[in-house]
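For this depiction, one protein chain was excluded, whereas all remaining protein chains were kept in their positions.
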Amino acid sequence: MVKPKFMEGPLKGNFASAYAAMDADVDVITAYPITPQTTVVEKLSELVGEEEFTERQHVEYVRMESEHSVGAGLVGASYAGARTFTATAGQGLLYMTEMVHWMTGARLPPVVAIQTRGITGPGWNIWADYGDILSLRDSGIMIQFIASHQEIYDSILQGFNITEHPDVFLPLFPAYGGFVLSHTAKPVKRIPWEEAQKFVRPKTPEWPHVWVDGERPIMSNALIMPQNFYTEFRIKIHEAQMNAIPVIKDTMAEFEKTFGRGYGNGLVVPYKCDDAEVLLLGYGGNALQAEDAVDKAREQGYKAGALRLRTYRPFPKEDLLHYIKKIPYVAVMERALAFGSPTGGAVSTDIMAICQRDPKARNAHIVPFIGGLGGRDVFLDEQIDQIKILYELKEKGEVPDRKYKMWDTFWTGLITGDKKVEVENQEYFGDI
Amino acid sequence: MTEEKKNWELLRMNREKRPKVQNWTSYWDLPYGPVSLPVKGSAGRTGDWRTFRPVVDNEKCIKCYFCYMYCPEGTISVNDETGFVEIDYNYCKGCGVCATNCPKECIDMEKENK
Partner (left out) sequence: MTDGKIIYEITMHGRGGQGAITAALLLCEIAYADGYKDVLSIPKIGAERRGAPIKAFSKLSPKNAIKNYSATEDADITIIFDPTLLPLPGVADAIKHGTVLLNTNKDLDLNIFPKDCKIYTVPVTDIALELNLLASGYPILNIPLLGALTKVKYKDEQGERTLGLNLDTIKKIALKKFGSKGELNYQAAVMAAEQVKELR
């Protein structure tokens, strides 16, 4: 046995992705680089040839000519029963979109890590913004928002246990902020190979529903007439999403039991919610930072709690309602803008919808916040201000006004002209 | 294993036992995704659709098998003993692709007398 080059220490988020894919024993990796994902596929291309890995596993690394082909390669390999992995971001994900729909329609189980990046359209941006992955909200994929480097590793390792579960068979897209997590480094512990293999789902020679065998031919993607089963097969995808909720919970519980660390119940991660009077709800790195804001606000006498939405699709309705019913003042902080939607945010709209359907949560106050778009830092003070806004709402009964409130949504960090904008600083950082 | 899953397992492993038409009756019968299992005539007796019937003149045929390759429905087969082509009139739709592509023009499209 060759001694591994890396087992524990500060590691870039993208490298954590690469190691996790290798430790999950993937068979096929298709790759095409895009900022900020590039270092994932670069690292993987090194790892597939490193002795530590070559002596125990064979990984087919296929360099493609575009993200669309990356998606098509995953679909092809996945039909044949291979465990498949890739990573992409922003425009790359948009280009892959057609094949993402194929993955869900054919019920294939790849895991695709997303380093979220602002969508260019025009207004070129490469920094964190969940607009890219949320544009695939309704495609049937499972979406998870990751908030730390260790969690990237753990989520991808857990990923195949969820996607290849016989009740599920849907692709999983764990998403984390580009540059916020992808290029920063934090301590990560790898799980030794034998222990990881005991946890990861054993491989099967073929899936129960699709296979590639000349003796037993099948045809996927036949034309289905409107009067036949198209509607039903669409509902099947929804059924699989619903089935995934307990699967994600069980996988997280098993992971926590085996390795001693976990992230809530896999769906939501509460922080100091037991005695909280107001709730900061968010996802990704910002939601982890909200835990710091909660601590700071508690020093000032505000009893706040934080709730991190970890799994967005399937939507953890019951788990969210559990907390919202207890704490009916909720700020929903999002790092993506859903243009023209009721609140400007996809997640806050969903949360309002589940509250509407539950008589006990119907009177909860959901306050949408949007900020940090295109990688702008969301500062602790801004999050503490969110807590203050919730307290003003709680005491006066109506949502207070701020200069950065428009159309009943708070636009955190909006440049309102009160402070001098540091133009020099932009030059200082270069002119990308 | 439920009854439905057992059936699917049988279809999966055994080509001979596949049904002619996938006989799903409700949402709850469906497999994971829309996978069809190719069997002969899964769309019914398409021979009924024909207005013109292709007839091969074996005396002019040079056994180039263009018709066999061009037939969009796979209804033309090659007789292993004689080497001539045979058309399965149960399923031939009478599209005429074979007649158009025959280099010797030895396939005639004759009007059906139904």
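Labels for the chains are A and B, by order of writing; each one numbers its residues from 1.
Throughout what follows, contacts are C-beta pairs under 8 Å (C-beta built on N, C-alpha and C of every residue); 3 or more make two chains touch, one makes a residue touch a chain.
On a predicted model such as this, the values are computed, not experimentally measured, just so you know.
All shown chains touched by the missing chain in the whole complex, by label: A. Remark: the omitted chain is touched by one listed residue; of A:T184, A:Q197 or A:N243 this is A:T184. Residue A:V378 is the one among A:I156, A:I245 or A:V378 that touches the chain missing from this view.
Checked against the full complex, the candidates A:A113, A:L288 or A:I387 give a single residue touching the omitted chain, namely A:L288. Counting over the whole complex, chain A has residues 9-10, 12, 36, 177, 179-181, 183-187, 285, 288-289, 291-292, 377-380, 422, 424-425, 428-432 touching the chain that is not drawn.
Methods note: only the chains that are shown with their structure count from here on.
Distance between chain centres (mean CA atoms), chain A to chain B: 47 Å. Touching chain B in their complex are the following residues of chain A: 105-107, 169, 208-211, 215-222, 224, 229-230, 232-233, 235-236, 240.
Chain contact summary for the complex, chain B toward chain A: residues 8-9, 12-13, 15, 24, 27, 30-38.
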